[in-house]
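Take a look at this one; I'll ask things after.
Every protein chain except one is present and positioned as in the full complex.
Moving on, here comes chain A:
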């Protein structure tokens, strides 16, 4: 492990200022991803600014009926929060389907969103990887990519974003509040993560030194009956092959509104805009769900080793919506 400095600031602006002067520094949340990557020599920060206790660790109701999640709220605490469980159950389910109890106790909301890909080559400095070392090539495309992306890939990178929480947040139209050297910003979750394109080294639209301070959830009444379904290779403690976060508002057999996002399929949480548009205003039923899923996945460009994700994503989306139709579980 390389030597690094460790600092704590007393204010968020202090933390931002510390990092602004350290081009190779990083914020430290729970450290469950960053510290692992430092041990593997994948992340090489020379300064860690610990923000775990600096950002809010509270979940608060907003005056518009929405909910604000402090960036420092632990994954466990967030999953157990009564407000979240009641209003946005899929969020709680997403968190509980991720990692392990111990990890969730340590991991923060902001850190979860900014965890790096689990592509095996990214985590192994002895193999080429465009995300880790731009220009060296992508080892996954012709190697092991069973878990990797089928949508929005580029010739440079086919990684997926591993966060389950982010998928639920994208479906819920959450926004991320940041404080950075250039001031405060509000970034929609759908725009936080990027597609790899020719610059896979950039996971998100954040700039160096941008500190996530909170995540805001807008009010969404029908999300009280929402569902997060995670398909993985073992029953627990595994990253997603495919996830679906969904909420649907059906009145008299007609879809008034619907929210669908996929995880495990792209470099970012994949909001199923096309599927949603097809479903909105139409009848709710298995055939419609299937057609909508197929439309959303029509652009999928899987590789040899992950082609199964296309039917898996389709079937999972259909099943998730059907289970929501059948009422609260």
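Heads up, the rule we're going with is that contacts are C-beta pairs under 8 Å (C-beta built on N, C-alpha and C of every residue); 3 or more make two chains touch, one makes a residue touch a chain; residues count from 1.
Simple rule for what comes next: contacts and distances are computed from a predicted model.
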Just by its UniProt name, which of "Xanthine dehydrogenase family protein molybdopterin-binding subunit", "Peptide/nickel transport system permease protein", "Dissimilatory sulfite reductase alpha subunit" or "Iron-regulated ABC transporter membrane component SufB" is the chain not shown in this complex?
-> "Xanthine dehydrogenase family protein molybdopterin-binding subunit"
Among A:11, A:136 or A:236, the residue in touch with the chain that has been omitted | A:236
Hey, which of A:14, A:31, A:143 or A:218 is the one touching the hidden chain?
-> A:143
Which of A:124, A:173 or A:277 sits in contact with the chain that's absent?
-> A:124
What chain A residues would touch the chain not displayed?
-> 1-3, 39-41, 118, 120-121, 123-127, 139, 142-144, 146, 231, 233-239, 241, 308, 311-312, 315-316, 318-319
